[in-house]
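One protein chain is absent from this view; the other protein chains keep their places.
In this document, chain identifiers A, B and C correspond to the written order of the chains, with residue numbering beginning at 1 in each.
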């Protein structure tokens, strides 16, 4: 029954993203309908299975083995069978990936050290549903080191790194995930995490809301023991707010998506780099002198504009919000309507979160060789469907690159079929994943240890002090030295020397 | 008794709470007893009396006339005597300044046009206490055009532009202000605005809180008729929050200081320009290759750093807040403690809102010719008092520039004696004043017309929609074209087509 | 005999570059010994054979066919056999690549149109030796359209794009080149171009000097009919200057390498983009906040520094030349000795053209995970050989990425084994190739048509007017509109309205 609600559409050479379209999404998600907007993907997903350790002949997921993992006998070297992965023999390679990731996630490693003595998660039984990557593995093993028991499934049928799943299983983590699950597999794996004899979760770590959804539908009684939900994605957060609004949220939930460090660092600084990376990898174009229109001047748009301006592009901006529009002006960008520049630009980039920002009419008016891509949200921003008409010819010239050819010979270069460029065609730096994973760990600790009554059955933002703590854990990466307030200064400012340092409405 | 009330000099730009130690402030501020440090000063203050209209011999405030305005007979050409200015004959020159300012404040002029038909301030009796500048005059005359009656005093004993005051008086505005008021004059002027036969204010526009304070102390009954207070300064807002906390705020108040347009545009974009301007005008230094340490990476610090980096300086940053610190890292600045770089830098700039950020110990360790200045808050950031010791020689080399000379011959170049560089040594662009003035006007209209019950006896931020409206009024200046949502898009986003476009916690 | 003078060392996932080490190069090339420094490589080399037209199953160079092209029967559809390529059947796919390249090389296409009527190369018999890519094909077909007959070989045993060679052969060009030639093949191909019954070249287009060298050695008499040599590479130009110095240059030669457009655009603007691209593709690192030292502040160093600074890295520069050093200062970079920062930096980039800039001693002192790469010249800048010692472990983690592991576990990330990052790990934009190819075409036209005596037996730079013409042909790409001098202005400036506009020593 569930299975026919979903249609998995793979997108990306990395095979990372799935468009999951629920039958019932009209009600639940009519504003943010798909999970396409998620960001926290590891580079390892796209790279390691093909590129890494090329000397290791056995390190592949080439389907030499077509047997479904569900039909295989699963047993690790210690004899445990409480997991389901593609091939437990790949554990060693997965361990290598995890070790490399550990080096790049010093904040999480520091958290292990600092909090380990007290085991702040002792007694916690966490069920998780995220991408299964080396970075996630570092998070899971950190949670373990802090005292928690974990069971884990994948939030995406394509994003599991089989070797990492094997390594986790070998280390004793009950992991149920492989690359290329069917829809039925997907829910079976989640169920295996939750539906266990003699074990009931008391914490949920979710990315997209499917796990939460499953428990609501199947095991609503479980919520009696659950202390809280930590949710990372836009979609999942949206679902939680809807539950809350409908009075159906029965435990506190932490909205990790809107924390300062995620919003400002992930969106602004990451996109500043990934727009260049994504365009280069797909088109090898030169940025200097190119005319670009960026639709939307939020954090993502700001990052894209700054990067392209720095590389010598001439950038135009469209906006609907007069405040962001005025920021664009002050930052040196001409604020235009898309129609004003559509005939002259070399690149069109959408970063709005809106739908049909680029319409067929716009596409008809673009000049030959114009590149069109989406950095914003979901796959709605460019009306790709409008290009599926008989008079237009599609020509796939590379992975993720289509030429759409008009009858007069004009070609439009469409990237990633209008899905997110930065997910499909570039990689996400570990630094960003580290910030997110650290935030998730702190949110779990906070919810698990919060005194009765601190959190109601509502959706919360991470306390500012925790945001600040996440940031502080990442400063050593940059050999950055924070200044401490003197007692006199703290008194003068009316601040605690350890923060929080800003009022809640501070905008950074 | 009154005199020690005048010492509230604080006017910050960072979001950090300005803690005002009422008790010990007598000592702290006894060197700069005036409110000269406040932000919203017009360029005209520093410039026009010497530079403008040089052909006009009589356009001076050279004290050829030492008679106190209070002792003069005041009468304008229409016979009115309900004002007190330095010299009513200067009205014509003031009018010229006002006319030029009008050209640069199109948003306010547009507001006059758009709202004039309906006279949204008909019946409003506004008493104001602000800097008296050409830009203020445009605001006042806009309020008048919208239907209000106004009476006005100066919020600073030095900042009045006499010619503008004269022009306003000549036009029939009861203005009580001149440059160089005594403290006694200061309160006398305020009293003359408020204490009038047959006229009671029903709105307050304040900048610093002195007017509000005066009415609380002297005419508490007036508040029965007052519909609201609009306050612009950090100090004044702080006072209002304290009143509110103490349960003593008896009317709604609008905090204009923390509106997005003020915070982001005034602080970030303005300081980006004024740090260069202030340093050039005082020192003629070259920025290229210079090593600079900027203390504080709030909006002001961000602006300073961006500008100096763009001009080829090498910039170091100090911070106490790990989030801002991480932003500094990602923006490409070495985050250090002041001590690490104090021996090597050519310029030290404070933007913290804190006190004693630069201490005598730091000053002792600076290299010869190091420039020290304050862009932050008040005059507390640099411990200037510590330089008033016998072994150091002070030498004034230009207006606003002191050389402090150590026994070994080392010279430190101290700008504006540690007061705000951007107020003392550069000018504030009309564009920014326009944003602020427009916000004030809208806040007055909102409070005056709000239906009973919308606002309680509390301190409010301007509704986001009004912030957006202020921004939209300034877009035509840049020939900027906003995009409008289609109905379909608005529905998809769940937004009203006319805004507001963002949740309240949006950080821009 | 010749064969043992060369040792071909492949470098790069692109398989582009060969280190060709002549036995006699000690004399000839002791300053610039290898051809590794060449830049003019097409993206197609690295991409198309694996990425493009993935739907086309037959578009591969997978060695399903191990027969040497020399042993195959070669015949195109018109019956000609005067060529030698891998597989003539791939012609169609090569034609597609050429057509796409044509769209991105409007200057060459414009040259075809403008000069076609007069056929300025009518009678020219050009023998060429360059990389065989789609862009080269556009150049060759342009030369043909201008009236020339061409015969062509590859200047590199790995850089030939077989499909393009097939397309050229199918169109009737005598092309002798395939990917993966042996050394013997290499010279055999060159010989087949030159040693033809009834055809003698009268122009040489060379890239690296091998063709020129071969004719000097084998067919010195040919130079009697040869009107000139056009040489593109640093190495080839160096050889020519040595010949000239030794009095052995018997025809005029045009040094295309040092033309303004090549130096400024190829080095500065290209490297500004390729440093980011190369680092991202190999390491997926985040640039923000990273500490980087760039060795050398010539055009390449300037480009790298500008890009990394814009992405939020903290950049240090080393220089030996005080003028470039002062430029680095004024551009906002700390000028240091490598030793001062080697312990703290995250990335080391060499751009000096020098040798042993990064020594084992430096490598020993780098911190864990430091990335080391070379953007400069050849493979000499980093002393990679010093890392081939028993106590260090090499681990290939990806194509072009080695971890060198110290006994204490420290890892250094070495890219492209110290060879050129921008050749090995990123692509060269067609725009740059277009500039170079246009310059080559103009140089051929100039030398071929120059009146007797204009050029002696010497090495010449392209006349400035031609440099300007190349630039002007590329302006339409950017929709850029040049201003024309009025007669009056031209007279005032003492300039011809059509240029040249600058004295020869102008630095741009």
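In this text, contacts are C-beta pairs under 8 Å (C-beta built on N, C-alpha and C of every residue); 3 or more make two chains touch, one makes a residue touch a chain.
Quick caveat: nothing in here was measured; it's all calculated off a predicted structure.
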### Summary
Given C:219, C:406, C:460 or C:478, the residue that touches the chain left out of view is C:478
### Query
Which residue from B:289, B:353 or B:376 sits in contact with the chain not drawn here?
B:289
### Task
Have a look at C:263, C:344 or C:457 and name the one touching the chain we're not showing.
C:263
### Task
Would you indicate which residue among B:269, B:297 or B:448 is in contact with the undisplayed chain?
B:269
### Message
If the hidden chain were put back, which residues of subunit A would touch it?
### Response
288-289, 309, 311-314, 329-334
### Summary
Listed in rising order, the subunit B residues that touch the chain left out are 43, 47, 51-55, 100, 103-104, 269-270, 272-273, 276-277, 280-281, 284-291, 306-307, 310-312, 344, 368-369, 396-399, 411, 426-427, 429-432, 477-480
#### Entry: Missing-partner contacts on subunit C, residue numbers
31, 258, 260-261, 263-265, 269, 318-330, 334-338, 340, 353-357, 380, 461, 467-469, 471-472, 474-475, 478, 480-486, 488-489, 491-495, 499, 501-508
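The rule is short, and it goes like this: only the chains that are shown with their structure count from here on.
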## Note on the structure
Chain-centre distance (mean CA atoms) for subunit A and subunit C, in whole Å, is 40
### Query
How many angstrom lie between the CA centroids of subunit B and subunit C, rounded to a whole number?
58
### Task
Round to the nearest whole Å and give the separation of the Cα centres of subunit A and subunit B.
42
### Query
What are the residues of subunit C that contact at least two other chains?
288-289, 311-312
